[in-house]
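Here's a structure for you.
Note that one protein chain is taken out, while the other chains of the complex remain in position.
For reference, chains read A and B in written order, and residue numbers begin at 1 within each chain.
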Amino acid sequence: MQEYVLETKGLGISFGGLKAAQDINLKIKKNEIYGLIGPNGAGKTTIFNMLTGVYKPTTGTFFLNGEELKGLSQEKINHKGIARTFQNIRLFNNMTVVRNVMVGLHDRPEFKCSLIESLLRLPRHFKVEHAMRERAKELLDIFGLLEDRNNLAYNLPYGKQRKLEIARAIATHPKLLLLDEPAAGMNPQETAELMDTIRFVRDKFDMTILLIEHDMSLVTGICDNVTVLNFGMTLAEGRVTDTLNNPEVIKAYLGD
Amino acid sequence: MDFVLTLVNGLSLGGIYAMIALGYTMVYGIAKMLNFAHGDIIMVGGYTVLIFLSINPILAIVASMIFCLLLGIVVEKVAYKPLRGASPLAVLITAIGVSYLLQSLALIIFGAQPEYVIIADLGVLNIGEISIGYNTIITLVSTVIIMIALTLFVKYTKIGRAMVAVSEDKDAARLMGININMIITITFAIGSSLAALAGVFSLLKVPTITPTYGSMPGIKAFTAAVIGGIGSIPGAMVGGIFLGIVECICNSIPELAPYTIAIEFLILIVILLVKPSGILGKKRREKV
Partner (left out) sequence: MKNLAVTLKKVKWKHFINYIAIALVIAIFTPLSLGGSLPLTSRLLLEKIAMNILLALSLSLVVGFLGELSLGHAGFMCIGAYLGGKVALLLETNFNGDNSIVPFILALIVGAAVAGLFGFIIGLPALRLKGDYLAIVTLAFGEIVKTVFENSSEGTFGGPKGLKTPRFDNIYLFIIGFFLVLLCIFIIQNLIRSKHGRAITAIRDNEIAARAMGINVTKYKLVGFIVSAAFAGAAGVFYSFANNYVRASVFDYNYSIEILIMVVIGGMGNLTGTICSAVAVTFVNTKLQTMLTGDLAVLKDIVYALILVVIIIYNNAPALKGFREKYNFRNLLNKLFKPKSSTDKDDEGAWHRVPTKIAMDEVLSIDLKVVESTMNPDKEDKS
């Protein structure tokens, strides 16, 4: 049994001369909810992009349950068990809500159905389609989106779009879920609900969660540990309350 | 000696391509769209010259530039502006529609038969064994002048710098108080009048015109813009000249001549695959 679900070792990337992130060493235990915080431009989303294969790290590497994933394509990394949401929501806008989630279910082994089987409409096609739809509905129910399932994703209000993104990511059945500012644009009540939902899915789907967030009420509310980034480097890490009271961190956020 | 002549012809053809490519590259840089109808503006310019030629050649050239300038603005306002913020696919198809419309209109007004537009017989300059048409020289010199003027315009005038700002980041430019719509209009105006001028120079080279006159040079000039690096003014020059020389060299070799277009497009495809940012273009990273 691996001690850590996600472990990064000296992870870093530079664009031209700019070191967007360097020497990032995250250690995230199973079923943990881990926060990644820091001022704008600190390199948080860049780390997500490296962990999901959008960017190839220039230095260091990372492991999911002990398996090195550095250098794999985005698709492969997803199949290995990392799913994410996006800071600037990226839904399949012209598809309905339920179909968005069904895309997330696409590569799950239990819904395997070859192109030929679909083209020839063999029985498995119908079985798989039905099963996928039912599973998608279950997921939507968790996020309170069942009623909206036949609406176009584009027409959902902002908060629901964020939730749909999470539902879609969970549909890929990840071991590690990366949430990029899940509470952005939500009011305090919605944020509180979101916190419950995140805990619920963590327990139900036996996941580990790494999240980026600016809303400190959410971070203090659900995160076990945090890493604070500034200028692409780790400023502090540890238990939430201790870390947030670290004078270095306060300085980074509020200035001198 | 033949080779020198080929080279000079290539340079002047390249100059024409460069002039058209400028329109593509500026519009692409600023409006982020491939203006498919740009090539057909050349054709419209050519026919305008034809109409006014009987009065006075200089007047005809000026009239064609003014008419194309207005046409460029109208096309932008009517067809492209409503689609700002819409999908690139929609904008592209609209541009194709506009191109198709201009060609069909020309066809119904002027007919499919080629018209002869002899603006002026400029004569030939003889240097030793080589004879170079004055039209070639004028084309080359004009291209260089235009290129320098445009570079200076972009660098040192307020509007020029606003153009750069818009091409870098539209939203930020808007927040800085730049009137995006006006900048885009000006870009289309400049590009279209340059296209008219390119039409004049190609008529000096080959004095016939048909309704589909602009489409091939248009696509080739886009190729030139891509080769040079889309969005870059010197890139348009480099790409245009490069393509012009390649075309003239291919045409001078009998075995290759029939495949000239195929070779040019093959170069385009290879460049797009290997270095989509072109020779002088900047690399853009999609933000995730």
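The definition used in the following text is that a residue touches a chain if its C-beta (ideal position, glycine included) is under 8 Å from a C-beta of that chain, and two chains touch if they have at least 3 such contacts.
All figures in this text were calculated on a predicted structure; none of them were measured in a lab.
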Residue of B:Leu5, B:Leu101 or B:Ile249 touching the missing chain in the full complex: B:Leu101
Chain not shown: contacting residue from A:Gly104, A:Pro182 or A:Gly232: A:Gly104
Residue among B:Ile178, B:Ile219 or B:Val238 that touches the chain left out of view: B:Ile219
Which residue of A:Leu69, A:Ile89, A:Ile166 or A:Leu179 touches the chain not shown here: A:Ile89
For chain B, the residues touching the chain missing from this view: 28, 33-34, 79, 82-90, 92-94, 96-98, 100-101, 103-105, 107-108, 111-112, 171, 215, 219, 222-223, 226, 258-259, 261-262, 265-266, 268-269, 272-273, 276, 286, 288
Footprint left on chain A by the chain that the document does not show: 52, 54, 73-75, 78-79, 83-84, 86, 88-96, 98-99, 102-104, 106-107, 111, 113, 115, 118-121, 125, 128-129, 132-133, 147-152, 154-158, 161, 168-169, 171-172, 185
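Following the convention adopted for this analysis, only the chains that are shown with their structure count from here on.
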Rounded Å distance between chain A and chain B, as computed from the means of their C-alpha atoms: 46
